[in-house]
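Missing here: one protein chain of the complex. Every other protein chain is in place.
Showing subunit A:
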Amino acid sequence: MFILAEMKNVTRIPPELFNQKLNDAIAGELNKKLANKVVLNVGLCIALFDILSLQESFIFPGDGASHTRALHRRDIDWQNKELQRGRGVHVTLGFFDDILIPPSALQHPSKFNETEQVWVWEYNSDDGKVDLFMDAGESIRFRVTAEMFNETCPTGPATIQESQENPENKVPYSLTGSINEPGLGLLSWWDNQ
């Protein structure tokens, strides 16, 4: 789901952009600053929607100041492609891919097939057990159950030892999904009913 968020920002327009219209220059700078970035507790920004108002520009040594509104989209969407690893199912939307469906939220009962490296839903139908494989790359429908923001600002110089202990990158914004309800999961599971 995409939303609009209203923001206020003082934008610095460098002198080399003075030949452009102020609005265009500001839109360009805001897009440069925010497009494809995660804003804490708001979401992943896609693009500027419109500028609501501008106040007078100040000139400090070469600075233009303005108040603007940026379009932000937070994404909560279903129907996606899917990648896999043993810790759960990873989903990507094409433009956002920090989405994880933990093993506990898969269709019950599911198990991880080590040889094929895929998750399998052991569906109990009337004529016995059917194994439904979740192959990588299939489209999937899921429900978003939680979103999590992580502060990734630099937090002061880390000691060498610390940085060695924490080699993995922190993910600024991640979603947790679930597919343990009827109708959720691979699209092909529910098509033929």
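Assume a contact is a pair of C-beta atoms (placed from the backbone, for glycine too) under 8 Å apart; a residue touches a chain by one contact, two chains touch by 3 or more; residues count from 1.
By definition in this document, contacts and distances are computed from a predicted model.
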{"item": "UniProt protein name of the chain not shown, from \"EKC/KEOPS complex subunit BUD32\", \"DNA-directed RNA polymerase III subunit RPC9\", \"Replication factor C subunit 1\" or \"Origin recognition complex subunit 2\"", "value": "\"DNA-directed RNA polymerase III subunit RPC9\""}
{"item": "Residue ranges of subunit A at the interface with the undisplayed chain", "value": "1-9, 24, 28, 31-32, 35-37, 39, 41-42, 46-47, 49, 69, 71, 73-74, 77-79, 93-95, 141, 143, 181-184, 188, 190-193"}
